[in-house]
Structures are given as structure tokens and as C-alpha cells.
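Only one protein chain is missing from this complex, and each of the others stays in its spot.
Labels run A, B, C, D and E following the written order; every chain starts at residue 1.
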Amino acid sequence: MQAFGRKVACPMDTKSLNNLIKPKDGLVSSRIFTDPEIYRLERERIFTRTWLYVAHESEIRQPGDFVSRSMGEDSVIVSRGRDGNTRVFLNVCRHRGRKICSEDLGNTSKFICGYHGWTYNELGELTAVPFFDAYQGRLDKNKNGLHQARVDIYHGLIFATWDTGLESLSDYLGPMKWILDLAFGRTEGTEVVGPPIRWVADTNWKLGAANFTGDGVHVLTTHGFSTQLGLHQLKASGGRPGGYAVDPGNGHGASLVSPASKGEYYLGLPKELWPELERTLTKEQIGIIKPLIILAGNVFPNLSFLQTAGHSPKEWGGPEGMPISFLTLRQWQPLGPESMEGLTWLFMDKNTPSQWREYSRQCYQRVFGVAGTFEQDDLENWGQITQGLRGPMAGRLWLHYELGLDLKPSKEWPGPGTAYSGQPPWFDQLESLFYGHCVKLLMQE
Amino acid sequence: MQAFGRKVACPMDTKSLNNLIKPKDGLVSSRIFTDPEIYRLERERIFTRTWLYVAHESEIRQPGDFVSRSMGEDSVIVSRGRDGNTRVFLNVCRHRGRKICSEDLGNTSKFICGYHGWTYNELGELTAVPFFDAYQGRLDKNKNGLHQARVDIYHGLIFATWDTGLESLSDYLGPMKWILDLAFGRTEGTEVVGPPIRWVADTNWKLGAANFTGDGVHVLTTHGFSTQLGLHQLKASGGRPGGYAVDPGNGHGASLVSPASKGEYYLGLPKELWPELERTLTKEQIGIIKPLIILAGNVFPNLSFLQTAGHSPKEWGGPEGMPISFLTLRQWQPLGPESMEGLTWLFMDKNTPSQWREYSRQCYQRVFGVAGTFEQDDLENWGQITQGLRGPMAGRLWLHYELGLDLKPSKEWPGPGTAYSGQPPWFDQLESLFYGHCVKLLMQE
Amino acid sequence: MQAFGRKVACPMDTKSLNNLIKPKDGLVSSRIFTDPEIYRLERERIFTRTWLYVAHESEIRQPGDFVSRSMGEDSVIVSRGRDGNTRVFLNVCRHRGRKICSEDLGNTSKFICGYHGWTYNELGELTAVPFFDAYQGRLDKNKNGLHQARVDIYHGLIFATWDTGLESLSDYLGPMKWILDLAFGRTEGTEVVGPPIRWVADTNWKLGAANFTGDGVHVLTTHGFSTQLGLHQLKASGGRPGGYAVDPGNGHGASLVSPASKGEYYLGLPKELWPELERTLTKEQIGIIKPLIILAGNVFPNLSFLQTAGHSPKEWGGPEGMPISFLTLRQWQPLGPESMEGLTWLFMDKNTPSQWREYSRQCYQRVFGVAGTFEQDDLENWGQITQGLRGPMAGRLWLHYELGLDLKPSKEWPGPGTAYSGQPPWFDQLESLFYGHCVKLLMQE
Amino acid sequence: METSDLIFPSDERYSEVLYFLYREAELLDNRCFTEWLDLLAEDIHYRMPVPITRGRNLEYSDEMDIFSDNLASLKVRVDKLRTDFAWADTPPSRTRHMISNLRLKVTDKPDELQSISSVLVYSNRFSQPDADLFSAERFDLLRRVNGQWLLAQRTVHLDQSVVGARHITVFF
Amino acid sequence: METSDLIFPSDERYSEVLYFLYREAELLDNRCFTEWLDLLAEDIHYRMPVPITRGRNLEYSDEMDIFSDNLASLKVRVDKLRTDFAWADTPPSRTRHMISNLRLKVTDKPDELQSISSVLVYSNRFSQPDADLFSAERFDLLRRVNGQWLLAQRTVHLDQSVVGARHITVFF
Partner (left out) sequence: METSDLIFPSDERYSEVLYFLYREAELLDNRCFTEWLDLLAEDIHYRMPVPITRGRNLEYSDEMDIFSDNLASLKVRVDKLRTDFAWADTPPSRTRHMISNLRLKVTDKPDELQSISSVLVYSNRFSQPDADLFSAERFDLLRRVNGQWLLAQRTVHLDQSVVGARHITVFF
């Protein structure tokens, strides 16, 4: 095996793109993280042609509520209309392209463009145009509402896409729905706590996405301080943890981890919620979630989620002797080959007891987000990779994703999709499939 | 009508460039503001092939006086020679390309290059070369003076171009001369007051140029604070203002506005100057300037001017109850697709009474320039457009320039060129022609 | 002769590259300093295919000692192994590309990657892989050690290259060795004093390299303050200085300067070292070094060196009435067409008396480095050229390198290579050859 | 900085002026602009002359200002922010005025002091990862009126000849 | 900034607090984090609420913090730096806390003061030619315990809604 691939000619043709990965060998070219031409194609071919997460329904409860978000590098408004429906608009005036909304969130029935006063309502309709008469019939207001994305919702998670030919969200998620149920569909519902923590990091967006798609291996080293300081209460008893790495297709991925001592953990959720879970989930799902302490995954392309009950001691804000956990959703928005915006939200099940809420919130704030003691080190990895791959030789490297590549699918896995099990259930193939799906999309003209 | 155009292949061929506009529909592609390849062509095909404003004669009165300016991204020196002539030099040493002048302005007969000491005089001649003998005849000093641009002057406004095949300034301006007379040729002469205010804004240069070429519509919304605070004294009496939008050809454009109550305003100039105006201008021009309160325009590509008598109250530095106005010239220098340097100068007619001068200066300083209460909001528009159009979907938008596209030319217009009249005289076709002229130049290899 | 060349089509083909220079006329296109496409080729075709300096043996004396350096934009580790051998590694983890070393220097036998814990020793071997078993034989540790460059050493100067087909360092240096002997092989050995001074300047790297390759002409103007303030003790007596400009081939270059009054200077080295020099150098070399006061040069592509005895007075830290000199090695690391990192080291002959050491160090610190009174002005030149050539017209300029182009090689020159002599021995052909060699490499696919 | 005119930090007036400047910064950064106007004297002249580089001299123009306001025009600037058309301030900037190097001097008038201070203004809007930074020296005339210090004059020397921002909306 | 509550620079307590903040900055910038912990009260609450732009209001969330620490969690942050896994701090940052605009106020309790200060944090790592700059206002509660001032509470208002850095490892 060669360390370095051939240099791929620029600009990219389909063959060059295909040469970015060697799926059978589990190898990915380092160029995929730094090449500006590849990034330009990602903008055009991934971020206008997939279902992108934009907000959660609990963030826009009332008619007129809206939040400003991004779909890749496009700014959008996620708005709840007077009709109760959720819409997603390109945050650009149809007249001459000025942004029409520059706040993070609010409630309004009117978006007025600051240049010439074109006014839209919260349904995206163009309602007022100064000097409209002077257009003498050339301007059809009905055809010049805000440009609207297709919207679909799963468990309150609002997704949007620009692609009118794309499959439905349900088909797009496919087996991933079964996994998302475990996090967002296990009770009456989950809701967002507060605003997202946001930051701009000097890393390629794919590193965050792939890490949550299936990189369990890094925890031991990247977050090793926690073990060294004795901060884990759920110690491995009876050997290595088990569980599944799930390939739901379409580039998605998820990991489910249970300790060797298969107890009842329900992802560290408070006992008060267990009956609700048992009422809501299927028997197969209950069988899976009961011993679970970690659930992580990524919805292609850039929406990651995690619930972890690994953080329990008092230092992290939890009560003495009780495991605490939190559920977080996070998104890696591309800003360039070497830059992304990270956003991270905390979620709670609606009926979570208030004391546990506070424990969970404290824990989350201390370990995740831009200042989180765990997330700091993830970001450092992704930053050092992005910055370190700049050189001409580093740009020719083949990166390794072949751990467990020969594994056969698990036969015990009760859900849809393909799952692999092991102790621990950490294999590279989900990441390999993530990059494979990226390249597949990049090659579609 | 589709909101989004097809994606244009990169790099640009002539056909792709032609697809940037739909002149008959009054539509312009949003790509024109953000595409780096288009910007590269603008540098090469617009800014080396048009007459570019560099300075006013009153800024370099004495032999040896010079100012440092730009022609697009090229730095130039505008110098008055001992022979009284005005010259424009590329501010780059002919030896190995070091800048030879790094000050804003001064008086000198010598530009010494700091690297190897090649020395030029204020006529651009290479006068000294250390170790000249060692060139053994290979270096001809006469052929290595500073690279000189063609220079031509109209009403003291110094223009330069690198293009030896370009028509004369007079032909280039064409009917625009008739308009420029109203601002710069109406009296014995106008002169610059003080240095320019300069700033670097994160906007595409064309947005400033097009705005002054013919965007009257924006005033109502963009500068609406002024109306809301009751700061206009020249209230519309008897209905909407009238006037002309003038297409002088070659991508230039101008707007002339008179209040509905056609009084004598002479652009708000002090009465003391009126006789001088009447002596200097033609009968047709006097007919036009008499009721005028606003004169705005853009000389293609990037030289805008404005005289406005709309700002009168004490808050703007004027006397109680008297309209005050100012004449400003401004330039939008390209620095990249998303960056420009703005420069703005205040002008005064030579024989302006000193008290009025001070009123005019105060008013100008409060409403225009980087901190001006009016200009702030123009810049915000252009910045939000430039930054908002970055995304892949925003980059596919068609922008609207069809207001008044079906209008017939005015028959009352007494000057050269084609004019359109209306109440108010605000139509999009001048901007549409501006972008059309840009594209025409971009397509010329 | 035209001032401006034709515009070269982008992207670059071989013909366009060939058109960047006119060797017979001594002209170089200004595009070579600013074009991003040329820079991209330099990364690929110059900096992966030449011998690049990385460190001096005295910086890593002990087993386990290492320093972090660059080969162009690639970060590398220069390590001394337990076996005493010097190795150079790409500072990138073979697993997924994270940097493995982020310190400037240190001593270690272990580089642990912070992402998944792959561990390498100071020999570059991959020694530990967490969950290695799970690779099930797909991962061969022996084939996944750190990527290693070819290493070769001359007089303690460690060079490395990625190109396995490149000639040996000895052949690559060729006649340049004879010159390097005068600086680094004249005594028992030279060694580095302290860490390098480092800075990032907004200049193209080639300007620094070419300046040391053969630009003696600039001294008079660029460093003229020194003469004006009377800070030179070695005044020109008996006319202009003499010496040689040496073309050792392969794009290298060196200048050797002696005062008109041919005394014994030995580059200003302390008398205590003279016997050692005479023992170590050849008779021809002694003949050359005896009257020498300046020795400067550049090893292609980006390693410059200088010893100068021109700085003597007390102000520069030397003793009253005694000439003082210093030997410095400096490197210009490319970071982009308009950015480079400068590194400069001070060298001492091992047996230099301690008082002289201190004089030399003070002198060096006052005149060279990012804050040096001499180097400041060199950097200003290179920065003003790089920034000044941005414009479209400036980018079409032909730069002059024809001084002395018709000279015949010196017949007195006792060393290898081709030398030209004169009073002063300052000619452009070495720089012309430097750029010619650049273009030759750029054209090799 | 003529030593004889200086008011030392140990002088009570130095404390007062320091707190005056800190309070002013706080009002500006908290967007309490109306309250800020209360700190200004009736005859306030508030200006930023255009910087010029003439040869090796760094000058500030006496012919042209980047802004030149009196109380009336400053009130307009503040009032504008409450209209529906404060576009350049939508969204508002998060600003921070960091005051340092206060040098205080007596003047001919016992109730007027001259204050020279450095200010670094950090200004951030939207989702900018970076901020606009303005560095300046401020020459102030402070007047004590009814036991309260008021700003009677401010000349701001900006430390760059080309303003590095889309526009200036911040008060200095 | 209610004038009545203010403690003037000429007051000894102002000097003490100024030096407290300078000493704190010095410990942080010299990476003496264990000594820094000694400056904190047992009940320290140290937080940076998430900035939000809601319409034309610049708010700080009371539902979500960028960090929210007590003494135990701060000790973990400090202890982490001495483990073999302090990756985000490898290499460490060169930081500089520049304190300005200190405004000091009395509280209801005689041994507690409220301090508001501006801080500019310069932070540089690796071979960066540029640095991360954080601008913030800090609202502190200081308590005198056994003749020594301790930090009992700190709320940091960051002057940007999107943090412009790979991560935050610096203490504010």
C-alpha cells in the first residue's frame, strides 16, 4: 500500500472525483478536506441536494415565531405562519438580493427589505412593493414571494431542501428513523433548551460529521483526561462495552453502546421517564435502549446527535452517585474548505423532572460546546487535521478507514438497516460509507 | 418567470457571460456580484479599457504637486509637471516593480525607488540609475520612464486610461458632458475641499456605481429616517416630484429631480452664484437646472456624483429656513468581488460665499461619507447584498431591473442622450444598461 | 522593448510558463510574483522536488532531540534517533492526518497522535495502535510509519527532499559546495546560536531568495542610512570593491566581495581562528577568503546565507576600532503567493573566542532579523513589490535583470562553477538564472 | 505632555474624569444613547478629522472631517436609531470602548480640563467571527457644570488613513 | 452606573480590586492555574451566557451558557491541563488579559463589592501570525474573606454572538 496517491488534475472531472476514495481498501484521499474545487462542488451538489436540518419545532412555537439559520452557506428564515405551518425561506430579497432578516430570532408578520422596501409576510408572500404601479404589469407579486424550500418534519426536527426531485424526508432518513426514535421519539416529545452555542472553527465540516457518524475509537485517546482524572462512574465492569454500529444507508450512521454489565440504563434518563419510554417505543427499540449508555450518530450530511450517560460525578453538575446524561443535537455548517460554523443545542424530553433538567444542563455546559472539556479536544483534532493537511505532500496522503471492514453484519440487530456488533462496537465502515456518499453526490452533475 | 437561473459553467466563456443578463426582461444574475472569475475579468477588461477618474486639477495646483490614487487595483501617481501638464504614472518602479511613492499627497520633483535607487522626475522620466555603466548599453533610460497612462480632462476632472485604442474622453463621455456641465461646468469652475474621506467596505464596487447610475427608488426606504424625523424642508408640495432619468450611452447614467412645485432652486446653490450660472450654461441647461433640487449620476465605470438640496434644517449645519446643498464626487475602487475602497470628495464652486461654504461642508460631513447618516444605510444595503449572495442558491437568483422598462423616451428633454420622465423620475433601465455595458466589456477578449 | 508583456492565459500550460522569462533579454514577468496558479505549481514542482534545508546538526545534538520545521508548506519533524541518525518526517499522522507534534523543539522518543492514539517513536516507526486487533490484519504497522523524507547532510547542514529520483545532495549542490566550505567548512565546524527569529511577511518567497542569490546593487540604496550616518569603518579605500559573482549552476548563486585595498580580512573573523582556517581550507579557498569582507548566497530554492564584516562600530555592539562580523543562515518559507515565513539563524565557528561571540551576536541582533536595521529595509522592498504588483497593469510588467548580462566569465576564478568579476562584482545574471531555474522546474510535469 | 500642566492620578479630578470616561463608555456600549447625550455640553464639537499621510508626516486635516457634529446633529444620530429606518444599525453592533493612557491637564479656565486618552473600540455584528477594531487618540475638553463634568469638545485622531469598516455607526 | 453606589479610584478598595484583577490576569497569563483557583470563593459561579440578537436587542441568554462552572468543575478544567490528554492546550496559548474600565460599586453587604470591568483577551498558538481576540465585559462579585478579596461570582458578556475561535480554553 502506498502512503501517497497520485495527484489529481484540477479542475475536477468525474474520474478524479472517483479517485478520491478506495472503498475496498478503506482509504480516503486527504485532498477531500482541503481542495477548494471539491469544496465548491460540495456547496453545489451536496448542500442544495440533501435534506438539511434547520430548526426544531419547539424553537418556533407561536405563529410569527422565526429563527435565522443556514442551509450550507445560504442564510434562511424558518418561520411559523399564521396558519401554523412551518416554512423555510431563502433570506434574500427577491428584488435585488439584500438580506431581509438579520436577527437571530423573533416574532413578526413582516420582513421589510431595507433597500427599496419590498415587504414580505411570515408566509413568504410579497405584500408590498413601493412604486408598484410603475412596473406597469411587468412584476407579478405572486411569483416573487421569498424563495421557499421544501420542508418536512420528523419528531419536531425541521428539515428543508432546495431539491424538488429529492425523495421524501421519510425515505431519505430510511432506517435512520428507527434510531432517531430512540432520541427524539421515545417520549411525548423533546424540546430545545435555550439558544444554540455557536462558533466558527478553522476545520472542514466533514470531520465533525464523520466523527459522529462512527468514530468511537477516538474517545479513549481524545477524551483520555476523563479516565485519568477518574471522572467516569460507569466503569467498565466485566470487560469491554458492547453494542452496535448501524449503517442506515444514504451516508447516515449511528453508534449504540452498552456496558459489558448489561444493566438497565435507558441512556441515563431519569427513572420518572422510563414508563413513558416503554409506552412509546416498540418492543425491539426498548430492548435496544434499555442497556444503552451512549447513542451517537450523524444524519447526512451535517447533523450530529449524541446522548451520553458517561458523565456522572459531581464535578459535571450531577448529583452524587447518580448517572446523569444529556441529549444534544449539533450541526457543522460549511463556510469554506477550512472553516465551519458549529452549532450545538441541548434537548430535553418534555416531562423531564426539573431537578434532573438542571443536572443535565450543567453537565452539558461543562463537557460540550465551544468551551466544553470534551468538545475542545474534538475540535482540536479537526482543526489540526484541516490545518496540517495544507502542504503539497500532506495533500497526497491516503487516510485509513479500514478498521473492521471485513466484519459481517450482526444477526441479532432487531432494527432496520445493517448493523455491526463488537466489543467495543467501533468500526470505520460507517465513516468510509459517509465519504463514499459524499463522493457519489459530488459526481452527480 | 423563474427565480433561479441555470448555473453557469466555470471558467467563463463568452456565452456564459452573455447569460449573466436578460436585457429584455430587465434581469441580472446575482453571480455578477460574487463570482471571482467575473471579478478577474472586470480587472482586465473594464479597468484597463475605460476612462477612469483619478483626481481633480485643484488637488495638484502647483508644479510638482502630486496625489496617489488608484486605477482599479493599480496604484498610480497623478503629477503636475514643471511644464504645467498633468500626467498619470503607474506607481511601480520599472526596474523590479517596487512602489515608488507611498504617501497620499505631496510636492516633489523626484521619486526615488527604495530598492536600487532608480530615480524618476515628476515628468516620469528615468533620471538616475546607479551603476548605469555596468548595463553596457543594454538599458535605454528613455524607454524606461514610469509607465504613463493617457490623460484627458473635462472641467478639471482628470481621467486616465491604459487603453491606447480607446476613443477620446470627450467621445467616451458623449451626452454625459451635458450633465456634467450642470455640476462642474456651471460656473467659473469647481474645486475640491480638503482630502477625500476613504474607507474599505465589504461590498462589490458595482453596487455603488449602479445605485448612483439610477436608483432613485431606494431613497424612500433606505433613507426613511429623515422623513420620519421630519428633517426635509423641501416637502413635496403639489404631488410627487418630477424630472428625468438620462441615458447618455456607454453605461453612464444620471437622474435629475425637481419638486412638483416648480420653483427656482438651482440645486440649492446660493443666490450669489445664480447670475454666474446663467452666464455660463446654455439656455437649455438653465431651463433644466432652475427647478432642480437633486442631480445624481455615474460616469462608467465607477465615478459617481451627487448634488442634493434635500438637506436643509439646522441639524445638518445649515441656516434656519434656508435650503442648503452640497456637491460630492465619489469613487468605488474594486479590491475584489467582495471588497471595495470608497472615496468621497466635497466640491465647491470657486465663487461660493464663505458662510455658505461652511454650511455646505457641515451638511456634507453629517450626511455623507463613511459615517454619514445617509451613506451609512447605502453601504449597509450594498454590504448585505454582497455578503448575502454568497450561498449557492442565492448565487442563482435573477435580480429585478424592469421598473419602467417599457417607457418611451421623453420628448421634452432638451439635452443630448435619451431621457425618461415621470413622477418621480425613477426607473430601472439606467441600471439595466449599466450592467449590460459591464457584460459587453467583459465579453471583449 | 515593451514595458508590458502579453497576458498569459490561465490556467498555465508549458508555453505560458516558458513565456514568463526572456533569458536573453534579462527580463522576468511580474506575474511570477503574484499569480496563484504559478504559486500552486511552485508548491508541487519546486518544493517537493528539490533539496530543502531543514535544520543544522547542532540543533539536535542528543538522541531524541527534535525540531519542528517546514519543507515548503509541509510541516516536518527533524529528529535524531537513538541510533544517532538524523531523520525527517512529515508531521502528519498516517491514520487520519492529524499533526502529531506542535512544539518548536524538544526531546522525546514518542510522538502520540491526539486523535486515536497512534504512537510513533523517534525513528518514525508506528509502535502502538489502539484496537489494533480489530484491524484483523488489514493494517501493517511496518508500512505505516511516519512518512520519511530523504536526508543528506553537508557540513552539518541537514537537507531533505521528497523526491526519490533526485540527484544526491552533493551533486545537487555541485560547485556550491566550494562556496559553502568558506562559510560552514572552514574550521572544525560551525554551530547554531539559540533559536531562529521567525516572522510572517506579506512578500513572495522568491524575492528573498533572489536578493541573496545575487543582488549586491541594492545595498547602496536600501541600506544607505548606514553610510549616511557614517557607520561603516571599512571605508572604500582605493576605489570600488572587487570580487566575484559565482554561478554554481542549478539556480544557486553567491557573491564574494573584497575591498579595493586588498588586505587580510578573512570575513572579519577573529585572528584566533585564522590558523584553523588555513589548516582547513584549500590553497585556492584561502586565496579567496583572505581578502573577503562579504560572502552572500542562496542555495536553490530558499536557503540564503551571509557573512559580512561591514558592521564594525560600537553602535552595533562591536569593540572600538575592530571590525566585527557574523554568519547568518536564513530561509524563506512559502505560505502563498503573497506571504512567506522568514527564519534566520546565527552561526558561530566552534572555537570562536567568547568575547567575539558576544560582539558578533549583538551585531547580528541589531542589523538582521525582523527588527534588524538592515533587514527591515530589505523586507520593505520585497513587501512593496509583492503588494504593488497586484494590479492588472502592474501584473503585465517586464522586470529588469540585464545588468552585466554580456560579461565574460572570469579567468582568475580558482574555484568550480562560473564566476564573473568586476568593481563591484554586482551583476544581474545570477538572479536571472535563479528565475530561469524556477521556470524550468515549473515546466516539469 | 508638558509635565507642569499635568494632573496626577492621585488627584481627585483624575478619578472623576476617569469615571466620567468609563461611564460614558458604559452608556455607549449599553446603547443608552439618550443618557449619553446628557453628558455633552450645549456647545459640544465632536469631530474626527480626515487622516493624511503627507511625505513622512502623519497629519489630520483641518479642512475635512469624517464626522463633525454639534449637539443638534448628534441628537439626530441618536434619534435615528429609534426610527424604523436604522438600517446600518440593524442588527446593532456589540461594541466595547477600552479606555487607556488617560493624561489629564489643567487649562486656563479653572472649571475646564483637557483630557487625552487612548481608546480601542471593538465592534462586532451579525455572526462575524472577527470584529472591526478602531484605535484612536481622543483630545477632550471637559467642563464642570453644576458639579458635573460635561464633554465640551472631542477631537478623535483615528490611527488609520483608510477606515477599515463598511461604515461608522459607533460613537467614539 | 448609578453614581451613588460607586467607589472612586481614590478609594483604597479600588486599588485593592484593581490589583486583585491584575494579579488574577497575571496568574492566568503565566499559566499558574492552581494559584488562580485560590482566588475563588467556595461558592464561585463562573459563567458566560450565550449572546443572542433578538430584533434590535443584544441579549444574553438566561437559559444557556457557553460555560457555567462551579469550583469543582473549574478544578477539573485546571487538573485536565496536567493530564497527558490536554490536547486543546497542546501547544498552550500565549494569552494576555488586558483589563480596563474598572467600575466598582458597593453592595448590600459591607464585605462584598460589585466590579464591572472590560477585558480584551489576546490569545495566540502555534505559529499564528494573527491571534484570537476576545472582547468582553465582566460582572464580578468580590468578597473579602480574612482580609483577602476572593471572586465569588463572574458573569462574562462576550461581545460577539458567534465565538470566533476553534475552541475556548482560556479563562476569562
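One rule holds for everything that comes next: a contact is a pair of C-beta atoms (placed from the backbone, for glycine too) under 8 Å apart; a residue touches a chain by one contact, two chains touch by 3 or more.
No experiment lies behind these values; they were computed from the predicted model shown.
J.: What are the shown chains that the left-out chain touches?
T.: B, C, D, E
J.: Give the residue, chosen from C:58, C:127, C:280 or C:365, that touches the chain omitted from the document.
T.: C:365
J.: I'm checking contacts with the chain that's been left out. Which of C:381, C:418 or C:432 qualifies?
T.: Within the whole complex, the residue contacting the unshown chain is C:381.
J.: Just name the one of C:23, C:224 or C:414 that touches the chain not displayed here.
T.: C:224
J.: Check each of D:21, D:120 or D:151 against the chain that is not shown and name the one that touches it.
T.: D:120
J.: Check the options C:187, C:203 or C:298 and report the residue that touches the missing chain.
T.: C:203
J.: Contact with the hidden chain only, please: which chain E residues?
T.: Those residues of chain E that touch the unshown chain are 9-10, 12, 14-16, 18-19, 22-23, 25-27, 29, 31, 86, 89-92, 94-100, 120, 122, 124, 126-131, 133.
J.: Over the whole complex, note the residues of chain C touching the chain we left out.
T.: With respect to the unshown chain, the touching residues of chain C are 102-106, 193-203, 221-225, 228-229, 231, 314-317, 341, 346, 361-362, 365-366, 369-373, 375-377, 379-381, 383.
J.: For chain D, which positions touch the chain that isn't shown here?
T.: On the side of chain D, residues 1, 6, 8-10, 51, 53, 56, 58, 98, 100-103, 116, 118, 120, 133, 135-137, 159-165 touch the unshown chain.
Keep this in mind: only the chains that are shown with their structure count from here on.
J.: Walk from chain C over to chain D along touching chains and report the minimum step count.
T.: The fewest steps needed to get from chain C to chain D is 2.
J.: Indicate the lowest number of steps between chain A and chain D, counting one step per move to a touching chain.
T.: Graph distance in the chain contact network comes out at 1.
J.: Quick check: how many Å separate the C-alpha centres of chain A and chain E?
T.: A distance of 32 Å separates the two centres.
J.: Would you mind pulling out the distance in Å between where the CA atoms of chain B average out and where those of chain E do?
T.: 49
J.: Can you tell me which residues of chain C touch two or more of the remaining chains?
T.: Chain C, residues with two or more chain partners: 102, 114.
J.: Spell out, as numbers or ranges, the residues of chain D touching 2 or more other chains.
T.: Residue numbers touching two or more other chains: 85-87, 90-91, 126-127, 129.
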